[in-house]
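Pasting in a structure now, in C-alpha cells, and then I'll have a few things to ask.
One protein chain is absent from this view; the other protein chains keep their places.
Think of it as A and B in the order they're written, each chain with its own count starting at 1.
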Amino acid sequence: MALDNETVHIIARLARLNIDDSELEKYGSELSNILNLVEQMEAVDTSGVEPMTHPFDATLRMRADEISEGNQREKFQAIAPSSENGLYLVPKVID
Amino acid sequence: MTIITLAQLSADLDAGKVSSTELTQEYLQRIDASEHNAFISVDQELALTRAKDADAKRANGESSPLLGVPIAQKDIFCIDGTQTTCGSKILENFIAPYTATVVSNMHDHGVVSLGKTNMDEFAMGSSNETSHYGNVVNPWSSKGATLVPGGSSGGSAAAVSAQLAPAATGTDTGGSIRQPAAFCNLTGIKPSYGRCSRYGMIAFASSLDQAGPMTHTAEDAAMLLNTMVGFDSKDSTSLDVPAEDYTTQLNDSIEGLNIGLPKEFFGEGLKPEIATLIERAVKEYESLGANIKEVSLPNSHLALPSYYVIAPAEASSNLSRFDGVRYGYRTEEYTDLVDMYTKTRSEGFGDEVKRRIMIGAYALSSGYYDAYYSKAQKLRRLIANDFNDVFKECDVLMGPTTPSTAFSAGSNSDDPVAMYLNDIYTIPANLAGLPAASIQAGFTSAGLPIGLHIIAPYLQESKLLNVAHQYQKVTDWHTLSAPGASAHNVGEKA
Partner (left out) sequence: MFTWDQRWEVVIGLEVHSQLQTQSKIFSGSSIAYGAEPNTQASAVDIALPGVLPVMNQEAARLAVKFGLAIGAHINQRNVFARKNYFYPDLPKGYQISQMELPIVGLGELEIDTEDGAKKIGITRAHLEEDAGKSLHEDFQGQTGIDLNRAGTPLLEIVSEPDMRSPSEAVAYLRKLHSLVRYIEICDGNMQEGSFRCDANVSVRPRGQEELGTRTELKNINSFRFVERAIEFEIERQIDILEDGGKVVQETRLYDPDKHETRSMRSKEDAHDYRYFPDPDLPPMVLEDSFIEEIRATLPELPGAKKARFESELGLSTADADVLTADRDVAEFFESTVNATKAETKIVANWMVGELFANLNKSDLEIAASPISTAQFALLLDRIADNTLSGKTAKQVFAALWEKEGEVDAIIEAKGLKQITDTGAIETIVDEVIAACPEQVQQFKDGNDKVIGFLVGQVMQKSRGKANPQMANQMLKDKMS
C-alpha cells in the first residue's frame, strides 16, 4: 500500500503536525514501507480471536472515592509556557 | 581493568571501605570526564545530598543492600525538581514536579540517582540516534568506527558499560533494555508487564512499556530489581502480588531445566556468527544439566507487524498531551491555536517520533481501526497463546537477543524498517507481557558483544535470574570491560 500526499496531509493535520511539501514524498514512502510491513497481518485468519488489549487480561481495579489531592497550582504553573491569574493562556479559542 | 558490581559496592559500603559520598563523587567525576554523551543531565548537588544522607543512615546503623549505591536513571523517569526530557526537544525545559514510583521506590531503598541518561526520543529507536541530545558512543567502539549503543536505553547501556555508573534503569517497550544490553555487553531485564509501576515513566506504548535494570550481572539485576518493583495504586495496570526477593533463587541448581529453542529465532536474517555463539551458550547450559529442545512459536513472525501498529497507535495518543499549553516547549510565533499546536509539535518532535505518531493516527483512523489496530490486538493474542503452549513443556526459552551486533552510527537511519528488525526477537515478549533477559554470551570475531535472550513464563523473574546467574557462574563474558570504559577505578580506590 502506498500513501498518497493527500492522505499524509490529512493524517498530519489530525496529529497536529506540519509536514512540509518537500517532505511529503519522503514521509509518504516511509509510512508506506511501514504499512507494507504491517500488511503481513492480513494473511492471518483471526476470526473468533478476542483482541488482547492488556497482557494477561487484567481487570480494572477501582479506588475509593476520596479526595487525596490538594492545590499544587503554583508548582505546576511554574513550568507553564504561559499563565496568568492561575489560568493557562492559549491563543484565542473561537467556537 | 575489571567491572565493579553492585554486589561488590554493597559489600564495600557495608564494610566501611568506602562511603557513598566517595563513590558518588568518583562516578560524577567519571561522568564529567567521559565523552560517550551517555547523560543528558547530571544534578551533582542532588546526588551528593542523597549520598551524604545515605552515609548518615549507615552511620546510624541502618542497612539496606543498595543504601548509598549510585546508579544512573534513564531520562524517561520523572524525578521531582530535575530536568526530564525523554530525549526530546519538546521537554527540554521540563522540570518534573513529581517523582516516578520506580524512582521513589529506589530512593526509599537508599539508592543515589547520579543523573539522567540519554535515550532515543520518547524511547522510539534502536540506536539512540533519535535523541535530541545527540548520539551516544558505544564503549565497545574501536578507534575510527563509532558504534551505536543500541536503544532506546542507549545512554543507560553506555553509562554502565563505560563504568560511569555501576548500574542503570532502562525501559523496554519492544527491546529497549535487552537490545542495548546485548550491544554493550550487559545484563538487561525486562520484567513481567505490571511488575514495575509505570507511574511517572513517560509513556510510549502503555500496554507494552516496562521498566527494568541494566547491570553487569544477573545478581546485580536481582538486587536492583528488588528496589524497583512493587504494587502501585497509582497505576491501574500494576500487579498486586506479594513482594519477593529476587536474589534468593539465584543459586538454585538448574539441573533438569527444560530450555526451549524456538526455531523461528534462528531463521533468516540472523548473522551466522551470532547463531554459533548462541549455540555455544546453549551447550554450556546443557553441560549444567539442562535439557534442550527445539520448539515453535508459529506466529512469532507476526510480532513485528503487530508491534508496529500497536506501539505507534498508543504512542500517537500518549503524545497528544505535548501541545505547548501546560508545560514543555511552545513555539515562538504563532497566528492562532491550531498554528501554535502544529508548530510546537512539529518543532518539538523529531522525525522518528513524527513518523510513529503518523502511523499510529493512521492505524486508528476511521475505516482502518479494524484492519490495523483491532487485527494487531488479535494477533497479539495468538502470539501470547504460542508462548502459553510452549511453556507447557519448557521452563524458559532461549535465542539471540538481536540478529546482528552493534552497528555504526548512521548506517540504518535512512531505512526505518531495517532499523525495526533489530527488535525482531525481543518484541514477542513485550506483546505477551513476559519477563525476559539479555545476558552476555560472547564476542564476534570483530570483538563485539552479543546477547543471549532468555524468556520466562509470567511472573517468573526469579527463575529467569536464576538461569542467567548460573550461566554467569561458569562463564566470564560479563566480567569483560569495554575498551572505552572509564580509566579511573573505584575498586582500586577502595
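Throughout what follows, a contact is a pair of C-beta atoms (placed from the backbone, for glycine too) under 8 Å apart; a residue touches a chain by one contact, two chains touch by 3 or more.
Fair warning: this is a prediction, and the values are worked out from it, not measured in the lab.
Only one residue in the set B:361, B:379, B:394 or B:450 touches the chain that does not appear here, and it is B:361.
Touching the missing chain, out of A:3, A:19 or A:90, is residue A:90.
Remark: the omitted chain is touched by one listed residue; of B:314, B:352 or B:386 this is B:314. On the side of subunit B, touch with the chain left out of the figure occurs at residues 77-78, 84, 86, 91, 94, 96-98, 100, 198-203, 205-207, 233-237, 313-314, 316-317, 319-323, 325-327, 337, 341, 361, 364-366, 369, 373.
Contacts to the hidden chain, counted on subunit A, fall at residues 10, 13-14, 16, 51, 53-54, 57-69, 71-73, 76-77, 82, 84-95.
Definition applied: only the chains that are shown with their structure count from here on.
Subunit A and subunit B have CA centres that are 23 Å apart. The residues of subunit B lying in touch with subunit A in their complex are 93-95, 97, 192-194, 207, 233, 236-237, 239-240, 299, 301-302, 304-306, 308-309, 316, 320, 323-330, 334-343, 345-346, 349, 354-355, 357-359, 361-363, 365, 371-372, 374-382, 384, 415-417, 420, 431-434, 458. Here subunit A touches subunit B in the complex through residues 3, 7-8, 11-12, 14-19, 27, 30-31, 33-35, 37-42, 44, 46, 49-56, 58, 60-61, 63, 72, 75-76, 78-82, 88, 90-93, going by the rule given at the top.
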